[in-house]
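I have placed the structure first, in the form of C-alpha cells, so that the comments after it can refer back to it.
Omission of a single protein chain aside, the complex is shown with its protein chains in their original locations.
Residue numbering begins at 1 within each chain, and the chains themselves are lettered A, B and C in the order written.
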Amino acid sequence: MQSSFPLFPEAASSIASDVDLLYFFILAVSSFFAILVSAAVVYFAIKYRRRHADEVGHDIHGSIALELIWTVIPFVLAMVMFFWGADLYFRLARPPADSMEVFVVGKQWMWKVQHPEGVREINELHVPINRNVRITLGSEDVLHDYYIPAFRVKMDAVPGKLTTMWFKATKAGTYRIFCAEYCGTQHSGMIGHVIAMEEHDYEAWLAGGRTTGTAVENGERLFTQLACITCHKTDTSGRGPVLAGVFGSTVQLMDGRKVVVDENYLRESIMNPQAKIVLGYQPIMPTFQGTVSEENLLQLIAYIKQLKAPAAAPAAGAPAAAGQPGGK
Amino acid sequence: MSHISSKGLYYTIFGTLIAMTVVTVAIARIDLGALNTPVALAIAAFKATLVILFFMGVKYNTPLTKVVAASGFLWLIILFGITMGDYLTRAWIGFPGR
Amino acid sequence: MGQQLEASVLGMWVFLVTEVMFFGGLFMAYILYRSLYPDAWLAGSHELNEMLGGINTVVLIFSSLTMALAVRAAQVGSWMGQVVNLILTIIFGTTFLVVKYFEYAAKFEHHLVPGPHFDPARDPAQQLYFSLYFMMTGIHALHMVVGIVLMLIILRMAWKGRFSAEYYGPVEVSGLYWHFVDIVWIFLFPLLYLIGKHH
Partner (left out) sequence: MTHAGNNSGSYLDAPHGIASWLLTKDHKRIAILYLISITVFFMIGGLFAAGIRAELLTPAGDLFTADLYNKVFTLHGVVMIFFFLIPSIPATLGNFLVPIMCGAKDLAFPRINLLSWYLYLIGAMLTLGAVFMGGVDTGWTFYTPYSSMASNTNVTLAALGVFIAGFSSILTGFNFIVTVHRMRAPGLTWFRMPLFLWAMYATSLVMILGTPVVAITILLVGAERALGFAIFDPRVGGDPVLFQHLFWFYSHPAVYIMILPGMGVISELVAAVSRKQIFGYSFVAYSSLAIAIIGFLVWGHHMFVSSQSIYAGLVFSIITMIVAVPSAVKTFNWAATMYKGSITWESPTYWVIGFMGLFLVGGLTGLFLGAMGLDVHLHDTYFVVAHFHYIMVGGGVMGFLGGIHFWWPKMTGRTYPETAGKIAAILVFVGFNLTFFPQFVVGYLGMPRRYHAYPEEFQILNVLSTGGAGVLGVGYLLIVTYLVASLFKPRNAPANPWGATGLEWDIPSPPITLNFETEPVVTEDAYNYAGRAQKAREN
C-alpha cells in the first residue's frame, strides 16, 4: 500500500492537499520562531556568559515597543491560522448536495457499512473515486470515531445520535480506516480499509455484491413489520402524523417549539418518542429502543426521507406548513 | 466584618424573604407563558442577593470579598453560556452531528 | 485578630466559590436537559410535593435568620443570644432533613428512583429529571448534614463562652457556609418544584 517506512501520509482526497498546505504553513511559521528563539537563547548564553563571580547583568527592565511587536505579530499569525483552519473545517462539515450516501455504524469492535443499493460490508468501505460520498454515522454502544488518514477526515460516532462526514476520493487505492476514539478492549482492532475504485469498477463491485434489497426497501419492510404503518397512515386518519414529505419540513411541537425534521429528529422520535410530540397528537407511541438496531434505524430513516408529499395536496404554498402535523 | 447590623435589619430581610417565597409559589400558579421561568429565577436571584448582601454581610465587606463572591457567578455564566451556545447552534448548519 | 478573621472570611468565600462551581456542574446538566425535554421536566415536577418544598424553604429562611442573629449575638458578646440562636438553627436544619426524608420515601414508593426500578410507563427522559433531582437535593442535604455538625461544634464552643466581641471568627465563617447552603435551596425550590404548577 505504501513504502514500509513512510514519513508522510498519502493524500487521496479532494481536501487532503489543502489540509497539508495549512500544515506546511504552520510548520514553516513554527519552525521560524522555534529556531529564532532557540538560537537567540543559545547565542545569549554563550555571548553573555559570566566572566567573574560577582558580575551582574545590565540594568534593562523591558521595552514597550518590543512587547507590542511580539504581541501583535503572533496574534496576526494566529488569526491567519484560525481563518484558514476554520475555512477548511466548514468545507469538511458541509457535504455537497450531490453526494452519494453511505451508512456506517460503529459497534464494539467493528464498522458495519450499508450502501443505499443494499450491499453491506464489515470493516471495509468501497467507494468510487471523484464522487462526493456522504457518510451518516451511528453507534450501537459507546463512542467511536471513523478516521481515514489518507483522506484527512474523521468524525465521532456518538451513541444516541447520528453524525455526518464526507469526502471525495481522488486516487484509486486501498487506505486505512481507524477507530480514533477509545472504545474498549479491541479498540486497536477496530480498523479496516477504504477501497477507492474507478467508477466502472465500483459499479461492477456493487452489482456483484450480495444484497437483501436496497436501504429504502428494507426500511419499507421494517415500517410494516414494526407496525409503524398502523398509526402513520398515508392519510390523516392515523393516530400518528402523516410521514409523507415530512423530512426537511418544520413541525410545531406540543410545547410550542418548532423543530426541523432531520435525521436526528427522526431517530429520536423512534428511540425516544415522548421527547418531542407533534402538536395535535397524543404521546402514545412506544419506544423502539432495544428493538430497532442502529442499522435498521438508518434504513427506516432512508425510507421516511424519500416519502414524498402527495403531488395533489390541496395545501397551497409550503409542502408542510408550520403547525400542520408532521413527524412521529 | 467589624460591622454589626441591627436586629431590625435582619428581621426586615427575613420578612422580605418569606414574602418572596409566598410570591414565587403564588406566581407559579399563574401561566405567564415564556416568562414563567425567568420570573421564578428573578425572584430566586433577588432572594439570594438579599442573603448574600445582608445575612452574609457582603455589603459591608471589603471590595476583595465582593470580587470573589462575584467571580463564582461569573464563572457559572461562562460554563452555562458557552456550553448552551454549542447546543443552541447545533441545528444551524442542517447536517446532523455538525 | 482582625488579620486572622479577615483571612478566614476571605478563605470561606474562596471556598464558597468552589462550592458554586461544584453545584454549577449539576445546574448545567439541569439547564441542558430541561431545554431538551421540557415535557419530561413538567411531568417530573408534578411528582414533587410543592407544599413540603415550600415548608422547607421557609424552614431554611428561618434558620438563616437565626444564624445571622447568632453571629450578631457573638459580635455583641451575648452568650444567651448565641446559644439560643444556634440551637434554633440546628433545630431548623434538622427539620429540613426530616421533611426531606419523607419526600424521598414517597419517591421510592412511587418508583421514581432512576434505574431498573423506574416506573416503565413513564417517558424515559424523566429518568434524567429524577437523577438530577436526587443528585441536586441529595448533595444539598449532605451539605446540610455537614452544616449541622459544624453548628454543633460551634454551639459547644459558644456554650463554653469561647466567643466574644473580639473573637467570633468561627461563628461568622460557619455562618457564611450555612447561608450558602440556604441559597442553593432558594434556587432548587423553584427549579425543581414549581415548574408549570399552573397546568
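Basically, a residue touches a chain if its C-beta (ideal position, glycine included) is under 8 Å from a C-beta of that chain, and two chains touch if they have at least 3 such contacts.
The structure presented is a predicted model; accordingly, all values stated were derived computationally and were not measured.
One chain is not depicted; across the entire complex it touches A, B, C.
Remark: the omitted chain is touched by one listed residue; of A:Met110, A:Leu125 or A:Val158 this is A:Val158. Not every partner is drawn; the one left out touches subunit A at residues 1-9, 18-19, 22-23, 26-27, 29-30, 33-34, 37-38, 40-42, 44-45, 48-51, 53-63, 66-67, 70-71, 74-75, 78-79, 81-82, 84-93, 108, 141-143, 145, 147, 149-150, 152-156, 158-161, 163, 176, 178-189, 191, 268, 272, 275, 289. Hidden from this view is one chain, which touches subunit C at 3, 6-7, 10-11, 14-15, 17-19, 21-26, 28-29, 32-33, 36-37, 40, 114-116, 124-125, 127-128, 131-132, 134-135, 139.
Contacts to the hidden chain, counted on subunit B, fall at residues 64, 71, 75, 78-79, 82-83, 85-90, 92-93, 97-98.
Here, only the chains that are shown with their structure count from here on.
The touch graph of the protein chains shown is complete.
Taking each chain's centre as the average of its CA atoms, subunit B and subunit C sit 15 Å apart. Centroids of subunit A and subunit C (each the mean of its C-alpha atoms) stand 44 Å apart. Residue positions 36 of subunit C each touch two or more of the other chains. Of all the residues in subunit C, the ones that touch subunit A in their complex are 36-40, 123-125.
Those residues of subunit B that touch subunit C in the complex are listed here as 1-2, 4-5, 7, 10-11, 13-14, 17-18, 21, 24-25, 28-31, 36-37, 40-41, 43-44, 47-48, 51-52, 54-57, 61-62, 64-65, 68-69, 71-73, 75-76, 79-80, 83-84, 87. Put simply, subunit B touches subunit A in their complex at residues 91, 93-98.
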